[in-house]
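Note that one protein chain of the assembly has been removed; the remaining protein chains are unaltered in position.
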Amino acid sequence: MPNITVELLRGRSIEQRRAFARAVADSAVEILGARRQDVRMVFTEITPDIVANGGVLASEDESRAGVVAALDGSD
Amino acid sequence: MPNITVELLRGRSIEQRRAFARAVADSAVEILGARRQDVRMVFTEITPDIVANGGVLASEDESRAGVVAALDGSD
Amino acid sequence: MPNITVELLRGRSIEQRRAFARAVADSAVEILGARRQDVRMVFTEITPDIVANGGVLASEDESRAGVVAALDGSD
Amino acid sequence: MPNITVELLRGRSIEQRRAFARAVADSAVEILGARRQDVRMVFTEITPDIVANGGVLASEDESRAGVVAALDGSD
Amino acid sequence: MPNITVELLRGRSIEQRRAFARAVADSAVEILGARRQDVRMVFTEITPDIVANGGVLASEDESRAGVVAALDGSD
Partner (left out) sequence: MPNITVELLRGRSIEQRRAFARAVADSAVEILGARRQDVRMVFTEITPDIVANGGVLASEDESRAGVVAALDGSD
C-alpha cells in the first residue's frame, strides 16, 4: 500500500499514464513515507456514455462537451 | 457526492442508463438533500462469464439463464 | 445485480438511507428491468477529512463549508 | 454477502475462473459460515498497461516480464 | 495480483479472516497460477444498516434476520 485506483476519461496516452504513475509513486514515497515497491496503481478508463454528472450522461452533457472533445482521438 | 457506482449485466440500452441516472439523481436531491451537480454515477457493465453467484459463473448458471437471456442483444 | 455502491458524506439519517434505497430499487425495477431481489446497495460514509476536491480536503475547503455544515449532527 | 471482487491480469481461462469461483465459495461457506447463495464474485481483468507497481507500468516492468509473458495467449 | 476485496457482514472473528485469507491464497496459487506473494486481500466490514437488498436495509429485513442475528456478538 498505498493501493491507488484512478478512474479517468478514455483518451489519455500511455505516456501520460506512465508519467502520472511515476509522479504519484514519488509523492507517495516522499509525503506518505511509503516504500516504493508497495505503491500500486490501477487505471480504469471510463467512456462518456457510462458516467453521469447531475443525472446527465457525460456523452450528452453540453457543459462538458469541451472536456470530452479534447480527449477524443488522443490515444 | 454522493458518488454512485452501478454494476449491471451488459445489455441495457443507453436510454435505460440515461433514465436511471436521472431518476437516481432526482432521488438523491429529494431524499438525501444532495446538490444536483454533486451527484456522480458510473456504470460498470458486467458480462455473465465474469460474475459468479454461489460459486457458479452466471454464464453457466441455469437458475439465471432467464435473466441473462432477457438482456442479450438488447443494446 | 445491479450492485450499487453509494459514497456519501456522513450525516444522513437512517430514514434517508431507507428511503433512498427503496427509491433506487424502484427505479432499477422500472427502468432497468431488474428483479427487485437482485438489487443490492451498500452505503459508504465519508468524512470530510478523507475526501479532497481539486486537491483540497473537504474539511478545509471554504467553498464546501456550507455543504459540510448542513450535514453535521443530523444523524 | 460476502461480496468478492477479484482483479487479475488478463489471460486466465474460463476454466480457471470457474474453478476459482467454486473454491472460494466453498471456503466462504466452510470458514465464514456464509450461505452459499449469498456468495457473489466479480472478476475484473486488468491489462499490463493499466497497472503500475512502484510507479512503473507492468507492461514496461522488466521485473514482472515473466509473470506477464506466462499469461499471454492462454485464454 | 490477484487483488481481492471481500465485503462481509460484521461479526466474523480474526480466526475466520485469517483462515479465509489463507484458503483463498492457496486457491489463487493452485488454480490461477498466481505467485503467493502477489495475492492481496482486503476485508471491508459492512453493518446491516448500510446495506440494502431489494430496497430494504438488512437491519430491517425480516427475511435476513437469521443471518444478521447469527453474526451478532461473535467477534
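Letters are used for the chains, namely A, B, C, D and E, taken in the order the chains are written, and counting of residues starts over at 1 for each.
Convention: a residue touches a chain if its C-beta (ideal position, glycine included) is under 8 Å from a C-beta of that chain, and two chains touch if they have at least 3 such contacts.
All values reported here derive from a predicted model rather than from experimental measurement.
K.L.:
Check each of C:Ala19, C:Val51 or C:Val68 against the chain that is not shown and name the one that touches it.
P.N.:
C:Val51
K.L.:
When the complex is taken as a whole, what residues of chain A touch the one chain not shown?
P.N.:
Touching the chain left out of view, chain A contributes residues 1-9, 12, 16, 19-20, 23-24, 27-28, 31-35, 38, 46, 51, 67, 70-71.
K.L.:
Spell out, residue by residue, where the missing chain touches chain C.
P.N.:
On the side of chain C, residues 7, 46, 49-57, 60 touch the unshown chain.
K.L.:
Using the touch rule from the top, list residues of chain E that touch the missing partner.
P.N.:
14, 17-18, 21-26, 36-45
We adopt the following convention: only the chains that are shown with their structure count from here on.
K.L.:
Could you work out how far the Cα centre of chain C sits from that of chain E, in whole Å?
P.N.:
So the centre of chain C lies 22 Å away from the centre of chain E.
K.L.:
Send over the residues of chain C in touch with two or more other chains.
P.N.:
3, 23-24, 38, 40, 42
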